[in-house]
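Here's the structure we're looking at; comments come further down.
The other protein chains are all here in position, but one chain of the complex has been omitted.
Every chain is named by a letter (A, B and C) in the order it is written, and numbering of its residues begins at 1.
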Amino acid sequence: MTVIFGFFLLTLLLITAVAIVQSQNLFVSVMLSGMFSLLLAVNFFLLDAADVALTEAAVGAGISTVLLLSALAITAKHEKAPSSSRVGALIIVIIATLVLIYATLGNPQFADPNAPVHQHVAPWYLDKTAEAIDIPNVVTAVLGSFRGYDTLGEVFVVFTAGIGVLFLLGTQPGPFAQSNPFKLTDPKGLRHYLIPRVVGRMLIPFILLFGLYVQFHGEYGPGGGFQAGALIAAAIILFALLEGENSALKVIPRSVLIGLIAGGALLYGVVGLFGIFLGSNFLDYSVLSSNPVKGQQMGLLIIEAGVGITVTGVLLSIFHAFAARGKF
Amino acid sequence: MELFLDIASWILMSLGGVFVFIGGLGALRMPDLYTRMHAAGITDSIAPILIIPGLMLQAGLTLASVKLLAILVFLLLTGPTASNALASAALLAGNRSEQVKSTAVPESEE
Amino acid sequence: MTAFHSHLPVLQVIVPMLTAPLVILLNQKRLPWIVATAASLCAFAIAVTLAMSVMAGQTIQYSLGAWPAPWGIELAVDAFSALMLLVVTGASSVALLAGAQSLDKDIEHHRQPLFYAAWLLALSGLAGILVTADAFNIFVFMEISSLASYVLISGGPDKRALPAVFKYLVMGTIGATFYLIGVGLIYMMTGTLNLADMAFRIEDVADQTPILLAAGFITIGLALKAAIFPLHIWLPNAYTYAPNMVTVFLAACATKVAIYVLLRFDFFVFQPNLVGHDFQFTFFLLPLSLLAILVGSSVAIFEPKLKRLMAWSSVAQIGYITLGASLLSVSGTTASVLHIFNHSLAKGALFLVMACLGMRIAQLRIDNIAGIAQKMPWTMAAFVLAGLSLIGVPGTAGFISKWYLITASFESGAMGIALVVIILISSLMAVVYIWRIVESAYFRQPEEDLVITEAPIPLLLMTWVVVLMNVYFGFAPGVPIELATGAAELLHGQTP
Partner (left out) sequence: MELLGLYYYWVFAILLMIGLYAVIVKLNLIKKLIGLSLFQAAVFLLYITMGKLEGGTAPIVTDANANGLFSNPLPQVLILTAIVVGISTMALGLGIVIRIKEEYGTIEEDEIQEIDK
């Protein structure tokens, strides 16, 4: 049953990918790539990667679709028809695909318990999590503690993207805002569209609640700071679409957003520095409390909060920066 | 009792599947945007009403059932809203149906 | 070793990194620059301390989160990374110290906090790549440094910076993703991400095809990032249209860090373990390096725009670096590592001169600087000295690495003579393109009366500091040679 399901989903994935590349209408491409992400998320779920599936759904189908659509609203709706045929590139790509497929024949068998992947470091993580951190979700343990330095880097990648977009676009309306027929956010919001507005407002608190659940339940089930940040940002973006961007900025002004971006990243870093001050290594949370296991759990909780805060701030800033470019 | 629940849930889920199929067929074969949305609406509304209770019968009285119920409520709220938003957006963008050319189009909802 | 001392490898990365969020909160006029410069100087001091410890014979290791190595992430500083850290932090500090006025000119005041934050992130990303001993961690920090450098380049005053940076973004992302695929394939076959552990476990892998594939992916990916010919096409425009100071910083170190990762993977992980890996060097890297040297130099000869000319010359110089590595000998690799250091000095100085000129002239073209030596004598004198170092005239740093390269070529047998001839020809080409600028600046009459003055003092001062370093390391090359030899022996698996 799983086999049939797997084949079916993978084939759908391929068909969607071809359709995304083929379509000349950029809106269609963007909507299809949202679908692609959802299909990919289902595939990840079949492969036992619940956390990754949640993230891919929140990021691929949610955030990246919103970002692409807001960019389309400012730039162009259609792709220009290709001027020349690209048979050469196609042939090269097909040959490269065949070479890749040939080379993957040497890969270890799928899901084989004796594959090297399952032998060396992975079992250690599974054992050590129960012993040293004592939380059910091993992914969170590896992400936050065993490889917490990577995650610190990840937070700073998001941070860089945030300040990059702010640096590029600032907060001013761009020159194309005037003539632009597609308004991303009406200054007055959707005040005159009764049904979406009522239902949307009803949903916002629940999305926020779910975001907080994902944030603080990350140690027990799939979830964590990044997914939660994406969800909370989605709720506020929804508010901005319904009530107008200015109302959203009244709730969380730009200065606060900058503070969120910097504060979350600093929070993570400072927790790491505490490891040094308390006589151990950077990012060692064990020393945060007299009981090392409690210390680890405390550290994870705080750094996940830091991740969530930064991600919320960055995603909202990017949204506002894009929206301000197309305003009026 | 066990058997009865199983049969009931399978009937519900199969019926739901049939509606999903009909909805998909309609979305492909109908002539214009509004009729297609009408067909797609079937997969949004009647299909989850059938499929999710079917799944709940399988899950029994557990936390999973509560979650399924929450999903059902969520789908029933958002599906029609999305259809409404889509239709009014299409209307405002000037997409008129072939059949309803004569119908007066509201100036704007503002 | 004191307790504080042992934390230096991680402080090297997190000092600039954690200063970045602080910088975006500052909006007084000069404060972002002051804080960023202080953080960069602090990083430079740490790099010097680390280099001194390494030269005293220590290998410095650090386990993050106190988790032991193959499970947690490990940092390791050896001779190679210590040398590169000096280059990266030094370039950043010099550019920041010199660049306050130049950056004020290019970047509006309200955008400066964001700009300096991005600068610090680029610095910490590059430093992070250099200190880490974990393959995936390299990817994360590579992305931090790349994203930050896209931001820096996009600050350029010319609108053409935007398409240039977009091309860089697309090619850089493809490169990083290729690298990620390679790491994934190796992880699949060995089950580890730690570089040393990887090198140790690859030997036991039964089927080598995925590893070969991984070697291909990693090499192509990093070659894209390092702008190794023919994957260099993003480089000339990105360097040309970036703000002048950003070019100083990135030209001195960004591509070199990618070369560092490439050398580390090729020599440390693949070379001892993969059958037939030598072919990759002899049949791909060597001819490509020669082509890079010749094509880069020839394009530079005919290029009218000054910064673009310098960028093409960088393509050629990257060719020298890979040429040394492709000789597959300790002396070749020493020459290669040494040239990374010396070329950073020479090219850093040249781009600093470009920044000096950029303060006074809007369009940096060869025709526009006619007769400028009368008005900006110090600037042009610095240019001449730095140019001599780039060409490789005895008494400058450039000579030392060319000398090592030629010696290494002679060692490699009959083919060596041909290599030496090509090196000499390309040095002559360098003479030509440096001469074109000198000729225009010194011997041509200005078209109209130039009402310009010498460049601002801090900028000129730092330019001369770097120029004098070129001369100093030409006469007293002890430290870089020691570190470079140490690095080469390390890469070839010989314990020094």
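Simple rule for what comes next: a contact is a pair of C-beta atoms (placed from the backbone, for glycine too) under 8 Å apart; a residue touches a chain by one contact, two chains touch by 3 or more.
This structure is a prediction, so every number in the text was calculated from the model and none was measured.
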- The chain left out of view makes contact with A, C
- Out of A:35, A:71 or A:207, the sole contact with the unshown chain comes from A:71
- Candidate in contact with the missing chain, chosen from A:137, A:286 or A:312: A:137
- Message: Which parts of subunit A face the unshown chain closely enough to count as touching?
- Response: 3, 6-7, 10, 13-14, 17-18, 20-21, 26, 29-30, 33, 36-37, 40, 43-44, 47-52, 55-56, 59-60, 63-64, 67-68, 71-72, 74-76, 79-80, 82-83, 86, 89-90, 93-94, 96-97, 100-101, 104-105, 107-113, 115, 117-118, 121-122, 125-126, 129-130, 136-139, 141-143, 147, 150-151, 153-154, 157-158, 160-162, 164-165, 168-169, 174-176, 220-222, 224, 226, 318, 321-322, 325
- Task: Spell out, residue by residue, where the missing chain touches subunit C.
- Result: 136, 139-140, 143, 147, 150-151, 154, 159-160, 162-163, 165-166, 169-170, 173-174, 177, 180-181, 184, 187-188, 193
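To be clear about the criterion, only the chains that are shown with their structure count from here on.
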- Specify the contact topology among the chains shown, as one of line, ring, star, complete or other. line
- Item | Chain centroid nearest the full-protein CA centroid | A
- dist(centroid_CA(subunit A), centroid_CA(subunit B)) in Å evaluates to 28
- Note on the structure: CA centroids of subunit B and subunit C: separation to the nearest Å works out as 58
- Using the touch rule from the top of the page, what residues of subunit A touch 2 or more other chains? none
- Set of subunit C residues in contact with two or more other chains: none
- Item | Residue ranges of subunit C touching subunit A (in the complex, touch as defined) | 3, 7, 10, 14, 17-18, 20-22, 24-25, 62-67, 70-73, 110-111, 114-115, 117-118, 121, 124, 128, 136-137, 140-141, 143-144, 147-148, 150-151, 154-155, 187-193, 201, 205, 207-210, 212-213
- Would you pull the subunit B residues touching subunit A in the complex into a rising list? 74, 77-78, 80-81, 84-85, 88, 109-110
- Where on subunit A is subunit B touching in the complex? 192-193, 195-196, 199-200, 202-203, 206
